[in-house]
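Missing here: one protein chain of the complex. Every other protein chain is in place.
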Amino acid sequence: MKKLINAPEAVVAEALAGMAAAHPGLIRVQTDPAFVVRADAPVRGKVGLVSGGGSGHEPMHGGFVGRGMLDAACPGAVFTSPTPDQMLAAAKAVDGGAGILFIVKNYTGDVMNFEMAAELAAAEGLTVDSVVIDDDVAVKDSLYTAGRRGVATTVLAEKICGGAAEAGQPLAAVADLCRRVNANGRSMGMALTACTVPHAGKPSFTLADDEMEIGIGIHGEPGRRRVPLEPADRVAEMLMEPVIEDLPFGAGDEVLLFVNGMGGTPLIELYVLYRKAHEIAERHGLKVVRNLVGSYITSLEMAGASITLLRLDADMIRYWDAPVLTPALRWGA
Amino acid sequence: MKKLINAPEAVVAEALAGMAAAHPGLIRVQTDPAFVVRADAPVRGKVGLVSGGGSGHEPMHGGFVGRGMLDAACPGAVFTSPTPDQMLAAAKAVDGGAGILFIVKNYTGDVMNFEMAAELAAAEGLTVDSVVIDDDVAVKDSLYTAGRRGVATTVLAEKICGGAAEAGQPLAAVADLCRRVNANGRSMGMALTACTVPHAGKPSFTLADDEMEIGIGIHGEPGRRRVPLEPADRVAEMLMEPVIEDLPFGAGDEVLLFVNGMGGTPLIELYVLYRKAHEIAERHGLKVVRNLVGSYITSLEMAGASITLLRLDADMIRYWDAPVLTPALRWGA
Amino acid sequence: MTDSLDVAALTAWLDRAAAVLEREKARLTELDAAIGDSDHGVNMARGFSAVAAKLAGAPPADPAALFKTVGMTLISTVGGAAGPLYGTLFLQAAGKATGKPTLDAPALAECLKAGLAGIVQRGKAEPGDKTMVDALGPAVAALDAAAGAPLPQALAAAAAAAEAGMAATIPLVARKGRASYLGERSAGHQDPGATSSFLLLKALADTAAG
Partner (left out) sequence: MTDSLDVAALTAWLDRAAAVLEREKARLTELDAAIGDSDHGVNMARGFSAVAAKLAGAPPADPAALFKTVGMTLISTVGGAAGPLYGTLFLQAAGKATGKPTLDAPALAECLKAGLAGIVQRGKAEPGDKTMVDALGPAVAALDAAAGAPLPQALAAAAAAAEAGMAATIPLVARKGRASYLGERSAGHQDPGATSSFLLLKALADTAAG
């Protein structure tokens, strides 16, 4: 295992300390329980946006804390959902009197921990709503399973809802917008290599030099199928096809196209992939009016990428474009 | 070789096409000869900033083209300096009548090609000045060698000079500022893994699982020495020590601390490294008043990092803080 | 050999569980690597070492207080799916233990049954979904059936049932938790949570056996 770390048990705390040292104007990092909170929290009268999840997906979520995006993020151990006490403490720290929205990625652990936190918060008199993101078309949705995973649409939901909350939208409207983003966002990912959870010390799976894994999530888990390595253009097709086939895209729709790196893939490859993904979107009559290219929701040092399409409405565009000032996403401020 | 590409000979052109598709509002991509130019070039009365170099270092330089930073960037083949005709065409495209500054990383090829371009541009009546960046303390400076390499200080120089040019500073002042940035910036890099040049098809060197390479550059070249793998804190010391020992840092200085990823290193590791680097800087009495953490000057998918310290003066701070609107660096706009 | 467990015995169980989970950390993580995300061993070891430290620092007055401390500690230190589920198990057990200075086999059966019900309510897993429920369900049934027998024997039966349930998860296709993302590819692997459930029950049986 080759990593720039000191010890598996110290990674998360030390990375948080590094973030705190690097971005004192934007965020504060609390410990015991651990969460990242925007420097000026709580913001009076504003809906407090709280997310969180296992670490190893940086910059998500801590890197998205700041003006115009999250009010707080709760980091768990690597690939492990954080705990309810973190979420409760974060909710209290960002409660500006307008209620709290939990943005939760759909994993059993995340959902249960956030559920418990919401119960605890309600018991303490906080108003909390929760939206679960489940955009990964690699996983067949079903009532009888854990359902689709929450992946890259989460980044878009956090930005867009952050814009709406910053603009003073009430909790019900922000939560509704978040559900709309989730309902209109679809993702699919692939990996060229596995990643190594620091504690595990060896890769989660192994791929031969001529193989890739299609339909992976963001936790170093194996995907739906292993196939021979293909050129980037073919990979773009393999990711775009299931995304576009799935509801609700149609010709003429305005979309945001998000090509995301898994952590070990350099930007030059993401642009090669973006080129084709954009072309495919246009071939299907979709209008790519916004986009994002970069490594924003990662899986440690995994080499690979995911593609997300979000069908946009006017609110989504307005709040996507709104200023944001966080360690990892910044514009207009 | 596992990469999200179609063919070695197509990577650079396809990545440029992807950039063009993703950022139509910020940049245009020209072909034959190839260069990336800001969408509104030439800007009348503004010094035109042109840089360039081999590809494989993304987002540098193309990702730094836009308002407040570069006017144009010339991409070569992977790890290969671009050619004078690209630079000449770029210079002409951004000539706003206030002269052109070439920001050149110190490599024999880059220096010679930019020199030829400057000769050609002068012959065509353009006013061109050039500044060579040579900040890599891993390479012993000497009159009898190629000298120090230009590495991560280049990013800082491009941002700071971009701010100055945007503010209407004349060529002599922008060039002088660029020389000051170079004189006050020092970098040192390391690698956990080598990278693979697409055409070569196999890694430039090999490192055992318990080895790392200290003093690497950004071209997949071996470094000064191979040592046993060490924890991140020790790596931070190994990079910071030679940087601080070198002129011109002293206690009380205000510095920018830049922890840069080599392309395959995830952000969580960069923050672990930043934590210690920041601590070391403060231990030496340096005041870290600005910082940058991320993968901005890379070496394909190499896993590794570099650390740069830039001693700041008031101009540098002002122009570092100035708005920038490029694909890869964006704030205040 | 006792017929009921007091706070000291329960503490000994949890200390033993912490040691066992620390020892089996790598194996649990490997099981989780195959069909999950490589963290189950680390999560469980972290949680139970926190439990052991907590119990050592402030010894609880009775089994109910102990179970509550265990549940709260697991919830705030394990995370992931296992944290809320095992946490719920102990919190529900605490309810059933209320007022009892020691727990005999029927009482333990009642605690475990309530704990399992809590897990099912939280996680919505059904038998055969390839989760910890597939180890805990048979264990509860076995303990219930053997509740008349001496405690060590009853707990040994529960542990044996958990072990069988754990092994029976191997051919199953997961329908809950992360492993469900793998669909058919999840078959052929033993469920990590069922494995940790067995380890907990085995530690309990071993403690009772003295």
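A, B and C are the chain letters, set down in written order, and residue numbers restart from 1 in every chain.
Note that contacts are C-beta pairs under 8 Å (C-beta built on N, C-alpha and C of every residue); 3 or more make two chains touch, one makes a residue touch a chain.
The shown structure was predicted, so the numbers you read here are calculated from the model rather than taken from an experiment.
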{"item": "Omitted chain - touching chains that are shown", "value": "B"}
{"item": "Sole contact to the chain not displayed, among B:116, B:167, B:183 or B:333", "value": "B:116"}
{"item": "Which of B:18, B:185, B:220 or B:294 contacts the chain that the document leaves out", "value": "B:220"}
{"item": "Contact residue for the chain not shown (choose from B:179, B:199 or B:318)", "value": "B:199"}
{"item": "Interface with the undisplayed chain - residues on chain B", "value": "33, 54, 76-85, 107-109, 112-113, 115-116, 138-140, 144-146, 149, 197, 199-200, 204-205, 217, 219-222, 224"}
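Going forward, only the chains that are shown with their structure count from here on.
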{"item": "Where chain A and chain B overlap in contact partners, by chain label", "value": "none"}
{"item": "Most widely separated chain from chain C, with each centre as the mean of CA atoms", "value": "B"}
{"item": "Chain occupying the middle, per Cα centroid", "value": "A"}
{"item": "Where chain B and chain C are represented by their mean Cα positions, the distance between them in whole Å", "value": "54"}
{"item": "Numbers and ranges of chain A residues touching at least 2 other chains", "value": "none"}
{"item": "Sites on chain C at which at least two other chains make contact", "value": "none"}
